[in-house]
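Read through the structure below, which is laid out as structure tokens, and then see the notes.
Of the protein chains in this complex, one is absent; all others appear in place.
Let's turn to chain A:
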């Protein structure tokens, strides 16, 4: 296939809006294609397929959201067609809707952000049902007893061996850490208050857990860095915890060409104030820090007004949310490993806190100078559903749109944030970075997020002529075009045409197979045999995700040997 004549934005390869052809054959970008297929992209915007590095799209939490929210299921209903399964839901769409809706946005890859090892089989059952896109799942390690014990004993090699085992057992892609230590404390209804607050019964601090997991992650040379949800997330004044966390790991170096730590949905971790009354944005302080520390990356966690379903392994946070908002509350503790919670809520334009939160996400993206350091997410569906990405793109590209929006918000959004004074408007290249090139780089997916030779044949074509259209003024057209890709091409196959899904291939699932020395693996195994005998409620032989649950694997090798 040849995609002819589009304005191509491929920042990873230094291509900035050049009119050029892209050839794809055998699912990959090639020098020249001879199959005779042509896509006319004349006068249109061509980018690599979008990559979402952080979304809650599959697994126990997501399904818990569906089960407790039939009112959400009833939104966004679309009947089956000859080709498509029925779709339901807005914040917690069914699996089919997840795949179709990503594809319609021009996205071809999305990663589930948090799965406990014990419940990974469920995560993969859902990932298998999500059509079209490639996917993977980040595995939770921040409250796992074996991790806490390795950190306590200072045995980093054993910790690395356990991570290797855990990734393999969960068919997981990377190390996710959520409120380290807090999830274990929640086992008895407690939490940790900061990075130096010891975890009850284990005698380790969040600082030690984060440092230990980061070092082990680098020992294993994993494609992705540690992916951190900070302690005290969602609380006024938490920017101090966030900055203290980053300062605590400045001495750790990455062993691969990528960030050493990814802090996720930063919007929820960039708060000032001593309480909700004097709640304010500290996004400028966070962005300043990132501007002088290139080794860290973050994603926005942008808030979208309207309905959201918050879901996180940060269970104490969710209990707090539910009590504060008198909302429905689900909690799910996972033996020896994690805790989690789900709370539906509505973000209101006239709610001072929500309006400030909305501004913070945009401030982070616009004040951080290097777009490779801050990628676009809504922490779907915590900040809002991913179908709103076109709205976020329009906001990033247009100061006029931001001003229009600010005028409709509670006035504190303007007073307690720096957003009104920010002039920056992202250009097409910035957008291509924050929605595809950078997420692929941050995840460590060399075949995604760009259109160089050998890249996956994943392309999004939008009906926008970047030489005609002024995104600052015509932001509504930007939003419209990004909401319905003219074409989405996945692995060389047209899956969306004129905003409608026209083919439903099965995507692949990434997971990381990291090798470790046999003696370290044996030490971990001995520990686990004991843990299964005494503490787990299932047999060790029934624990690991079987191959039957990952039918289209893409195994990435890493490790010590």
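Convention: a residue touches a chain if its C-beta (ideal position, glycine included) is under 8 Å from a C-beta of that chain, and two chains touch if they have at least 3 such contacts; residues count from 1.
Just so we're on the same page, contacts and distances are computed from a predicted model.
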| item | value |
| --- | --- |
| Chain not present in the shown complex, as UniProt names it (candidates "Tungsten formylmethanofuran dehydrogenase, subunit B", "ABC transporter permease", "Polysulfide reductase NrfD" or "Nickel import system ATP-binding protein NikD") | "Tungsten formylmethanofuran dehydrogenase, subunit B" |
| Option from A:40, A:288, A:333 or A:500 whose C-beta touches the chain left out | A:333 |
| From A:37, A:247, A:323 or A:552, residue that would touch the chain that is not displayed | A:323 |
| Residues of chain A in contact with the chain not shown | 58, 60, 62-64, 66-70, 73-74, 77-80, 85-89, 92-96, 118-119, 121-122, 125-126, 129, 145, 186-189, 201, 319, 322-323, 328-336, 339, 342-343, 534-539, 541-542, 546, 548 |
